[in-house]
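Other chains of the complex are left out, but the ones given are in their true place.
The first chain written gets the first letter, and so on, giving A, B, C and D; residue counts start at 1 in each chain.
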Amino acid sequence: MFEFKFKGALKQSDFKSVTPPGSAPGTIVAPPDAREPVITTFAYGKSAFVEGTIEALDQLEELLSSWPVTWINVTGLGNVKRLKEIGKILNIHLLSLEDVVNQHQRPKVEDYDSNLFVVMKMLEIRDEVLCSEQLSLFIGDRFVVTFQADEGDCLEHIRERIRKGKNRIRSTGPDYLGYAILDAVVDAYFPVLEEYGERLEQLEDKILESPEKGLVAELHQIKRDLLILRRNIWPMREALNSLIRDSYPVITEDTRVYLRDCYDHAVRIIDLIENFRQIAADLMDVYLSMASNKMNEVMKVLTVISTIFIPPTFVAGVYGMNFNTAVSPWNMPELNSQFGYPMCLLIMTLITTCVILFLFSRGWLTSD
Amino acid sequence: MFEFKFKGALKQSDFKSVTPPGSAPGTIVAPPDAREPVITTFAYGKSAFVEGTIEALDQLEELLSSWPVTWINVTGLGNVKRLKEIGKILNIHLLSLEDVVNQHQRPKVEDYDSNLFVVMKMLEIRDEVLCSEQLSLFIGDRFVVTFQADEGDCLEHIRERIRKGKNRIRSTGPDYLGYAILDAVVDAYFPVLEEYGERLEQLEDKILESPEKGLVAELHQIKRDLLILRRNIWPMREALNSLIRDSYPVITEDTRVYLRDCYDHAVRIIDLIENFRQIAADLMDVYLSMASNKMNEVMKVLTVISTIFIPPTFVAGVYGMNFNTAVSPWNMPELNSQFGYPMCLLIMTLITTCVILFLFSRGWLTSD
Amino acid sequence: MFEFKFKGALKQSDFKSVTPPGSAPGTIVAPPDAREPVITTFAYGKSAFVEGTIEALDQLEELLSSWPVTWINVTGLGNVKRLKEIGKILNIHLLSLEDVVNQHQRPKVEDYDSNLFVVMKMLEIRDEVLCSEQLSLFIGDRFVVTFQADEGDCLEHIRERIRKGKNRIRSTGPDYLGYAILDAVVDAYFPVLEEYGERLEQLEDKILESPEKGLVAELHQIKRDLLILRRNIWPMREALNSLIRDSYPVITEDTRVYLRDCYDHAVRIIDLIENFRQIAADLMDVYLSMASNKMNEVMKVLTVISTIFIPPTFVAGVYGMNFNTAVSPWNMPELNSQFGYPMCLLIMTLITTCVILFLFSRGWLTSD
Amino acid sequence: MFEFKFKGALKQSDFKSVTPPGSAPGTIVAPPDAREPVITTFAYGKSAFVEGTIEALDQLEELLSSWPVTWINVTGLGNVKRLKEIGKILNIHLLSLEDVVNQHQRPKVEDYDSNLFVVMKMLEIRDEVLCSEQLSLFIGDRFVVTFQADEGDCLEHIRERIRKGKNRIRSTGPDYLGYAILDAVVDAYFPVLEEYGERLEQLEDKILESPEKGLVAELHQIKRDLLILRRNIWPMREALNSLIRDSYPVITEDTRVYLRDCYDHAVRIIDLIENFRQIAADLMDVYLSMASNKMNEVMKVLTVISTIFIPPTFVAGVYGMNFNTAVSPWNMPELNSQFGYPMCLLIMTLITTCVILFLFSRGWLTSD
């Protein structure tokens, strides 16, 4: 699975087409580090199913002709020739095959004559890092093909359901399987959101407690990740909406009811993301006001100490002067006065008391 | 009733489906701590009504067949089997029953052949905490069913109206009862808004008086709660709009006029929430400027004290030096001069006066 | 007239329905302090008019049957029974009568079979406080009814026009009278906006001159009042648009041209409000930067004074030490040197000059 | 031409209708200081043209009947009777004549049976102040009338083109002339935008160099002027769009192609204004961060000086104490020690070195 770490949203790989600009459309260039494709299949009908890994492509045609529904999953996009052969068997348009290999498509639905092409983004959090992988899905008359670059996906539940055969899935067509896959991809966003919800919650606690420096970077990262999430789910919502609204030959009326449910989930995810984004934006403001409060407190301590000690220090400085009292009675007679020192201390105490009263009246001596 | 406290908006329970992702649609899993369902019924016609609690579901069918309108209220979603039996009797689609049990749906309207499914969110403030509970509502030909997770709702008024039979309610069909329930749910937002209005007002007073630290957290909480309110009421407005605009078989033309009134209320609630959000956002700015003002004041005091005392302290320091006046006439002759000390005090006074005049001209000595 | 002062936008009375939530629709409860209704009428045709106050409602029916247009103005909503009687005579729907009494409706247009119901908000500034009053207007075949809670409105001009009979008004139907009333309500927003324009202008001058503390509260109040204005005028624009666009039986094609003019005014008011809001938002930024400038200036003075005096004060401190010069030639020989004191002063002057040059090079000695 | 200076956007004259609120529609009141109307005409056909100033209105009717196109330009709106006479000859609706005299209309297009009424705003910068003047334009079958309050406009080029007769203008109808006028009005926005572009550019340089106080006021003024520009051009775009999209009898298909070009310009102007507004908003942020940087620098100097000199000053203070060394060996033996003074200086130097190293490690000694 392709990973983007902290800097992910800006990584050149995130928007750099593998194909150089100006190439002819339909030019398919495999990413340099792509894996060799592995083809696994599920072929099933109401009462039976066959699961396997395919080496020779003849097997594929056999499966397609003998089972009502065949789900072909291709993991690894490293062998362009192989992919083209698969495409030929399943009647896949070259342009859409290019989109399969160029992993930076926006989620979308495209209707080709013989099949429906859907691009989705699978998300998961792996080692605290948001990972994204493109899932390209073709729904045909008798088959569903999924392409993904790396192993590991959120479709294991569906495989299990096919194996067990308990639910509707075995008795319905490829459009229902397609729906099930889309639903699994969309539902996998919820645990990711949960994670971000928790992170925001923790961050909120920390910021409200003490606005430390590192929290800005953390908050910034969450905001960026939410941008990525949003960029992925918005077009998925549009794609799902198009699946419900427009009439596609391969989608039956029955499945459309289920897609509506899936669309509802996508809308709920968007709602949550927008909420999180709003909260994150508010948290930045909260951070700034907490930092401003902290500075205020520091300044108050400085001001309190300074205003208390600077005036009496001045008085002490005055009586530290060395004017010669012997020369003239005008020169610092206080020094030779009997109660000079106590009077001086008294004056200092008076000044300080005044200052403290002033500070107290401003409320600067009580902690905020 | 499910509660969300301060951190509510981000709580995982707020968006975590009980059903694991990838499950087959229509899989109903009761929340772990859900209560056993209690079924209460109101069956009424123009001239009579029967109120009761039902144990055996046969009673339900009896009521449905013998009264023009039956209102079935199910409190507690803990027994999936029971819920499915009810659903079977009332001809409720499995997908919508799943939405009943998964309490984190967005408010919505869905039209099934035999009935209309409406999801709403009831809000109330309990012990200063914003509480939300999902109310699922089915309007059929001869019945209205409401599902809620916990006891306590805002529908007591309606029950009273049915009992008294004074108003239209007893002489109209289930669509009017449905409207009455929706209206009660929507109108229950007003006291909640009132509460937030008052909180904002108090906060505003406090911030304008003295921008204390804790107020940021309080303001942040209000902003978050308003986000929750908004997230609940927006789709309710859409749902109500759909009820007015689209033609549903179970809604009569007569009731639609009443729904328009209810829709107006929802729009007014949204207006108020947006207003509150705007005011809350402005208050954050006000807080920042008040905090900045406060810091300014602290800095001014520090500056005033420092600029007044630092220069004469320096003068005092100079005449505190111990240069030997006996060695040379150049060494501090002032110390032995007859009017050295008074002159020195005069110089200090002059400096201080200049400084004070300067500060006064800047307006830093007058309180802001 | 109902007044909202500074805190107006949040006042519970602003959104609290008098009718308790859950009441049956059409339940009309008079506000506790409502006045007894006073009914004044204008009945007119091309060549004559009759003006009067009505006690018995029979008079009303008489007027309606004998004059082409009758304008019935009801001031005071305190007697529900009376209002219902009026409603019955004029064939007013109970739901709309409820809206008349509940003074917190959004401006709107509703079409009932026999008449058109329009809710508007009259605004005026009374004793420097923004006041709002609901004007409910019914336009029927042969009559116009207006309901208002308190005395005093912006319709005096129209009464004068009917009395003088110079303009179109006497030779047109009730729809033109309705238009004239709407136009008067909308045009009364201009003087209010003028007032806010002037306040903003003054505030702008004050903030740019000296960002004093109280200005934030003032600015915040203006922003809130603008929110209220906006909340009132937006739905009025929608209502007017609906009057132009949709075909209502009581509105003639001729009057629609005039309503378009009225709609243009509403759009212009919205433009101005949005402008004011933008300027007010910008002013908050200006305030913050001016406050930041002010703090900068304070800090600069502190820094200048400190950096000028702290180094020579240190030097003075050094030569104020009491090391015994008699014990050793290492102990402060400067004190006994012939030119010790002048040298010391020279050093201080040099240091201070360097500091001043440094500060000057930074531009901190010139006022900004 | 009516001028608005710095405070223009808020000036009451900018939105105060001359006609008092509540007046009958179509009441035309000339502005108090309006000029006497001067009527100049251009009548032309393919091969000839006549230019003149008209005193008696009979001349007008003569021109209209003998030339294919007559352009009547009325400068000065001070004589309502005269304007009404012109309106009568040209069949102008009283409501639109009211809009001609009330100079604060939003730009708009209105279709009357016999002619098309367009309101536009001419802008120019005169003596560094943004000036706006309303141009009211009627396009009829055989004439174009323009009304403006003061002399001076951006239409001189068109007059020259008619005189020279080289371009299409003389061989086309009044709709093309109308287009030419609209185009000239729209194109006159470009030099105004150029001016603001240059101002913003200069401001940007100044702010990035040194965030002085006066720049905030300057930036605020630009933002306000951009608001005025936007308020004028947005409805002009809508008006132009309506001219292209809706079918008006007086606009030929041929002219519509040209109007599309004019519409493109309006869109480009809006693009630029929005860009400028965005840049101006960003500049406020830049200003705030530069001011914050400046304060930071000031604080750093203060802190550096204080932390360097405060500790050794304390040491000097200690050895300036007058404890009697003769009384006890505990009393300041350092003073009588042989190397007391050098040791003391060494300690001071050490402390200062430590402090300087600490400050250096924080990077506070190097300029930012």
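The working rule: a contact is a pair of C-beta atoms (placed from the backbone, for glycine too) under 8 Å apart; a residue touches a chain by one contact, two chains touch by 3 or more.
Here the structure is a predicted model, which means the values were calculated and not measured.
Undergrad: With 4 copies in place, how many does the full complex contain?
TA: If we count every copy in the full complex rather than just the 4 shown, we get 5.
The working rule: only the chains that are shown with their structure count from here on.
Undergrad: Would you mind naming the chains that touch subunit A and likewise touch subunit C?
TA: B
Undergrad: Would you identify the chain whose Cα-based centre sits farthest away from the centre of subunit C?
TA: A
Undergrad: Suppose you list every residue number at the subunit B-subunit C interface; are over half of them used by both chains (same) or under half (different)?
TA: different
Undergrad: Just give me the whole-number Å value for how far the CA centre of subunit A lies from that of subunit B.
TA: Taking the mean C-alpha position of each chain, the two centres sit 25 Å apart.
Undergrad: Could you list which residues of subunit D touch at least two other chains?
TA: Within subunit D, residues 320 contact more than one other chain.
Undergrad: Take each protein chain as a node, join two nodes whenever their chains touch, and name the resulting shape: line, ring, star, complete or other.
TA: Contact map by chain: line.
Undergrad: Among the chains present, which pairs are found to touch?
TA: The set of touching chain pairs is A-B, B-C, C-D.
Undergrad: Which part of subunit D faces subunit C closely enough to touch in the complex?
TA: 7, 9-12, 14-17, 20-25, 27, 95, 104-106, 108, 110, 210, 212-213, 216-217, 220, 223-224, 227, 231, 284, 287-288, 291-292, 294-295, 297-299, 301-302, 305-306, 309-310, 312-313, 316-317, 319-322, 325, 332, 334-342, 344-345, 348
Undergrad: If you look only at subunit B, which of its residues touch subunit C in the complex?
TA: Residue positions touching the partner: 154-158, 161, 166-169, 180, 183-184, 187-188, 190-191, 193-194, 197-198, 200-201, 204, 208, 257-258, 260-261, 264, 267-268, 271-272, 275-276, 278-279, 282-283, 285-286, 288-290, 292-293, 295-296, 299-300, 302-303, 306-307, 310-311, 313-314, 317-318, 320-324, 327-328, 330-332, 362-364, 368.
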